[in-house]
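The structure appears right after this line, and notes come after that.
With one protein chain withheld, the remaining protein chains of the complex are depicted in position.
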Amino acid sequence: MAGSSLGTIFKITTWGESHGKALGVVIDGCPAGLELSESDIQAFLDRRKPGKSKIATPRKEADEVEILSGVFEGLTTGTPISLIVRNTSQISKDYSEIASYYRPGHADYTFDAKYGFRDYRGGGRSSGRETIGRVAAGAIASKILAAMGIDICCYTYSLGPVSIDETKFDRSAILETATAMPDKDADAKAFAYLENAMKQLDSVGGVMECRVTGVPAGIGDTVFEKLDANLAKAVMSIGAVKAVEIGDGCKVSTAKGSENNDSFTCHNGKLTKKTNHAGGILGGMSDGSELFIRAHVKPTPSIFQEQETVNKEGEPITVQIKGRHDPVIVPRAVVVMESMVAITLLDAMLVNMSSRMDKLIDFYK
Amino acid sequence: MAGSSLGTIFKITTWGESHGKALGVVIDGCPAGLELSESDIQAFLDRRKPGKSKIATPRKEADEVEILSGVFEGLTTGTPISLIVRNTSQISKDYSEIASYYRPGHADYTFDAKYGFRDYRGGGRSSGRETIGRVAAGAIASKILAAMGIDICCYTYSLGPVSIDETKFDRSAILETATAMPDKDADAKAFAYLENAMKQLDSVGGVMECRVTGVPAGIGDTVFEKLDANLAKAVMSIGAVKAVEIGDGCKVSTAKGSENNDSFTCHNGKLTKKTNHAGGILGGMSDGSELFIRAHVKPTPSIFQEQETVNKEGEPITVQIKGRHDPVIVPRAVVVMESMVAITLLDAMLVNMSSRMDKLIDFYK
Amino acid sequence: MAGSSLGTIFKITTWGESHGKALGVVIDGCPAGLELSESDIQAFLDRRKPGKSKIATPRKEADEVEILSGVFEGLTTGTPISLIVRNTSQISKDYSEIASYYRPGHADYTFDAKYGFRDYRGGGRSSGRETIGRVAAGAIASKILAAMGIDICCYTYSLGPVSIDETKFDRSAILETATAMPDKDADAKAFAYLENAMKQLDSVGGVMECRVTGVPAGIGDTVFEKLDANLAKAVMSIGAVKAVEIGDGCKVSTAKGSENNDSFTCHNGKLTKKTNHAGGILGGMSDGSELFIRAHVKPTPSIFQEQETVNKEGEPITVQIKGRHDPVIVPRAVVVMESMVAITLLDAMLVNMSSRMDKLIDFYK
Partner (left out) sequence: MAGSSLGTIFKITTWGESHGKALGVVIDGCPAGLELSESDIQAFLDRRKPGKSKIATPRKEADEVEILSGVFEGLTTGTPISLIVRNTSQISKDYSEIASYYRPGHADYTFDAKYGFRDYRGGGRSSGRETIGRVAAGAIASKILAAMGIDICCYTYSLGPVSIDETKFDRSAILETATAMPDKDADAKAFAYLENAMKQLDSVGGVMECRVTGVPAGIGDTVFEKLDANLAKAVMSIGAVKAVEIGDGCKVSTAKGSENNDSFTCHNGKLTKKTNHAGGILGGMSDGSELFIRAHVKPTPSIFQEQETVNKEGEPITVQIKGRHDPVIVPRAVVVMESMVAITLLDAMLVNMSSRMDKLIDFYK
C-alpha cells in the first residue's frame, strides 16, 4: 500500500533504499514564502550522518542534499519541495550473502512474506537510511516552527544502564557528544559502556527524550487525531522504537489521581499548570505547557556474534553478520525523533487554523 | 478539523457527547456479506457499560445499540453501517458548576483554548462515553477477524501495584471479574486496593495488555503506516492512555542485541521464532507470531478530594468534583483497547490485499 | 471501500438507504461557534423533499431532520455534527419484484457485481434519497460561506428542449416554480413538456447551472486538488449527472485562444476580468470572478413503459417498473448540486488558510 506519506496539510512522502541510487522526500503543502536553502537542511542531515565517531557505522556518506523543486529565489513557492540525497558508498557485496536467509531482529522475513521477495542490499527500504527523507523534511518543519517561537529539543536520555543526570542538563552537549547526551559525564560513561559492548560483538539500546516549548494551547484534535496519538504514531514509526511515553508515561499506571492531576494556576496573567505529569497534552490537545515525549529504542539487531536462524528454505543455520553497523541506534536517531515531532506538530498547527468561526471570518475579511 | 474518522478502507467515524441526545458511529468500507445483528454489537457494548460493579460509575445506561443502515436481511451490504446509542441517564445539573472552571487532568481548558467554548456537560466529547462508537465498530471488526481465524484477547494486567500472575492466566476470568483481570486472586487484591482508594476519595491507574494470535505475516507497511505505528496511534488515542509498548516495550532500552534478537526457527514446517521480544512485528510488519501490545492508563482525573485550580477568569479556586465517576478507567477500557486493535489490524489487512502483482492478477482472473 | 466520506478538513460522511430506518450524515471539522438549528437545515431539505408537485414522485416524506450531536446552546462546538432523517413512507412491497432482475439505467446489476447481492428496496443506497445527507451538510456549508459573503445560486437551466431565457432571469422564481427555473415562462413551457412526457410514460433530462459570487482569488490547489477538479468530482458524484462543465465548458473546444482568453482589467482599484470564459477558475484556483458550473442530468431511468432486460439468471425478460418515481430528476437535484458546490468550496477555503508563511505567523501571533 501507499505507506510512505504522512500528514494532512504538511504532507511528506519519502522514498529510497539503502543501496539504491538515491533517497529523498517530497514535501507538499509547505507554506509559501519561507526562506530555504540547502544549508538549512544539510545541518539536520549532518546530525544523522554516519561515520562521525567510533560508536557509529564507519560507512562514509556525504549525504549531500539537493533541492530539486519548490524553491524560487530563495523562498518556498507553496508547491512540492523535492529533495534528493545520492548514495555514494554502497558496498552491496557485503550483503549478497544475506539474500538467502533471515537475519534475527530484521525485516528480511516480513518483507518476503508481504512482497514475495526483497531488495536485500543493506536492508533496502527498511534500512536506517530511509530516515534521510524524514530528517530532510524535519529540517523544514523545524524552521517553520522556530519562526513561530516553538523550540524542539531532542536528546539521548540513556544508553543501556547509563542515564543522564537531569541536574547537569547542558543543551550544547547534545550536538557535541558522540552519544547526543546533554550531560558530558554521562556521555563519557555511556561511551565506555558502548566500547565494552562492541568488544563483546554486541549492541545496546537506549532512550530518547523530546521537549517542545512554545506550543500554543489547543493544538491537536479530540478523538483519533489527538496530538499525543499522532506523536505516538510518528515516533513509533521510527525503526527500532518499541515504546512511546507522553509526560509521565508508564509511571501513571501506578500513580493515584491526587498525584497525577496537574493543578491549574495563573502566572503573570497567563494560565499555566503547577506540575506537568500530562506532558503538555490534555484530551489530545496541547495545554500550553512543555510537550514531553520519550521513546525506547531496541539495540541494533545487526550484531557480529554468531546467531541461529533459518534460511529461505526454512533450514536452521548459524550466521555471522558482516557489513558496517552502528552498535547503538539512539545517538543518530535523536534527530529523526526531533524531525518526526516537528512534522507532526506543524501539521496539527496548520490543520487547527480553521477550528473557530470567528477566526475563519477574520482570516478571509 | 475532521479528527473523528479512522482508517483507510475500513473507516469509522464516531460522533456524540456524554450528555447529548445520542452517540454513534458510521462504519464505511465493511465488506459485504457479513452476518450482523444488534446482538453482535451489544455483546461488546455490554463489556464497557457503566453501573455493573462497585468500582464503576453508578450512572445507569442501557447503552442499547440500533443498526440504522448498511444491513439487509441479516447481512452487511457493503454500504455504510450507521449505529446509534441513545443517552438516557444524563443528569446535566451535576455539571453546570464546572462550566465556570477548569478541572485538573481534564480537557476543559484545552477545549476552550481550541474552540472558544465547550459543551461542559459530563465532559462533552472528551467523555469516556465517546468510546461507545469505537466499541460498536470494534465489535464488527472483531467478528470479521474471527472469521479469518484471528483472536484478540485484551485484559487488565495491573491496577496500581497489583499485577496478575501470568502463570495463573485464566481467560474466562476477564469477562467475569469486575477488574477484567485474567486471574481471580489478583482481581480480589486489586478490588480491595480500589475500595481503599475510593475511601480516600482517590483514583487509580493501571495497565492493559492485548494479545493477538492468528495474524498472517506481512501485514502492515514499511515506513509511516507500520502496523506498530498505527497500533500505537489507535491505542494512544484512547483517553487516559499515556504510554504504549510493543513486545518487550520499555525493556528494550536496557537490553543488548544478543538478548533482544529473536532467532528464527522452523516448527512443523512453518517458520516461527524461538522468542518474541519483538511482539510479533518486525520492520512494521507482522511476523506471524503473537502480537503483544501494552497500554498504561492514568488514574481517573475526576476525584472527590479537594483540588486547586483556576476559574475561567484565571482566579485561583478550590474545587470538589461531584457527579458519577469511575475510580479506575482500566476495566471498562479493556474492550476499547481490544476494539482499537481490531479496527487497526483489519484495516491493515484490507489494505494489504494489493501488495503483490501475482495475487492481484489472480484476484481479477 | 470507504466511499461515503468527502472532504479534507470539512469532512462529511453520509449513510442510509431508501427503505432503511433512516438516512443521515456526520459533518466533522465544522468550525466552532456557528449558530445552527434544525431550521437552518430543514430549509434546505424542504427544497429536495418529494411530493410537492405533479412533476415529482408522490411519495410523501416529511424528511424532518434531527441534530444528534455537535451543537450546544445553539452553537456548533467543533465536534462532529450528526444529523438524522427517519424514513416514514417506505412501501417496500412495490420493490420486491425487482429483486429478481436488473432495471435498465439503474445500479442493480453493478451492485450485485460488486457486493454479491443488494438491498433492492427502492434502489437501496443508490436511491436519490442518499442525497439527504449531502443536502443536510450543504445547508451548514452554505451558512458558513454566507457568513463570509459568498453567495451560491443554483437552478434549472433546461428540461428537455426547454431552456430559460437568461434575459428574464428571476432568482425568486427558483424557489417558487416546480421546475426550479429562474424564469416563469420557461417554467410553464417545461411543465407542459413534462406533462406530455409523463403521458407517454417517459422521463426527461435537463441541465443545472450554478453561480457562485464572492469567492476570494487563490482558492484551490494547483495540481490534483484543483478547485475545478474537485467541483467536477463533487457534481459528477450526484447520481444521474453525466457531464460537468466549468465556464464555457464544451464550447472551448471550438474556440480560438484570442476568443477564449479573458483579459484582465482594473475596476475601482480591484483587479477583475473583462470576460469570464474561464468560469472563475485559472490554473485550478479561483480568480475572484463568478464561479460558473453546469451539470447535465440524464432522464430518470425508472419509466413506466415496457422495457427489455434480463433477470438474475441472465434470461431475457420484459418488465414494467412500478412504484413512485420522479419523471425528471433536475428540479429536486438543484439543491443537491448547490450543496455539493458549497461543501467543496468551503473545504478548499479551510485548507487554503495555511498557504502563506506571513499569514501563518500572523495567525499564531
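Labels A, B and C are assigned to the chains in the order they are written; within every chain, residues are numbered from 1.
Heads up, the rule we're going with is that a residue touches a chain if its C-beta (ideal position, glycine included) is under 8 Å from a C-beta of that chain, and two chains touch if they have at least 3 such contacts.
Since the model is a prediction, treat every value here as computed from it, not as a measurement.
Undergrad: Among C:187, C:248 or C:290, exactly one should touch the missing chain; which is it?
TA: Spelled out, the listed residue whose C-beta touches the missing chain is C:248.
Undergrad: Which residue, C:35, C:151, C:195 or C:358, contacts the hidden chain when the whole complex is considered?
TA: Of these options, the touching residue for the absent chain is C:358.
Undergrad: Out of A:70, A:104 or A:138, which residue would touch the omitted chain in the full complex?
TA: Answering carefully, the residue with contact to the hidden chain is A:70.
Undergrad: Just one of C:10, C:115 or C:191 touches the chain that is missing; which is it?
TA: Selected residue, touching the omitted chain: C:115.
Undergrad: Contact with the hidden chain only, please: which chain B residues?
TA: These residues touch the chain not displayed: 8-10, 29, 31-34, 76, 78-79, 144, 147-148, 216, 222, 349-351, 353-361, 363-364.
Undergrad: Which parts of chain C face the unshown chain closely enough to count as touching?
TA: On the side of chain C, residues 1-6, 8, 14, 102, 104-107, 109-111, 113-116, 125-126, 130, 158, 160-161, 197, 200, 202-207, 216-226, 228-237, 239, 242-266, 269, 271, 274, 278-279, 282-288, 296-303, 305, 307-310, 314-316, 351-352, 354-356, 358 touch the unshown chain.
Undergrad: In terms of residues, what is the contact footprint of the unshown chain on chain A?
TA: Contact residues on chain A toward the absent chain are 1-5, 7-11, 13-17, 20-24, 26, 28-29, 32-33, 66, 68-70, 72, 75, 77-82, 84, 114-119, 121, 124-125.
Convention: only the chains that are shown with their structure count from here on.
Undergrad: Any idea what the CA-fit rotation angle from chain A to chain B is, to the nearest 5 degrees?
TA: Angle of rotation between the two copies: 180 degrees.
Undergrad: Could you name the chain whose Cα mean is nearest to the mean of all protein Cα atoms here?
TA: B
Undergrad: Same residues or different residues: which describes how chain A and chain C meet, taking over half shared numbers as same?
TA: same
Undergrad: Just how far, in Å, is the C-alpha centre of chain B from the one of chain A?
TA: Using C-alpha averages as centres, the distance is 26 Å.
Undergrad: Any idea how many Å lie between the Cα centroids of chain A and chain C?
TA: Centres of chain A and chain C (C-alpha means) sit 45 Å apart.
Undergrad: Where in chain A do residues touch at least two different other chains?
TA: Answer for chain A, listing residues that touch two or more other chains: 8, 216, 222, 351, 354-356, 358.
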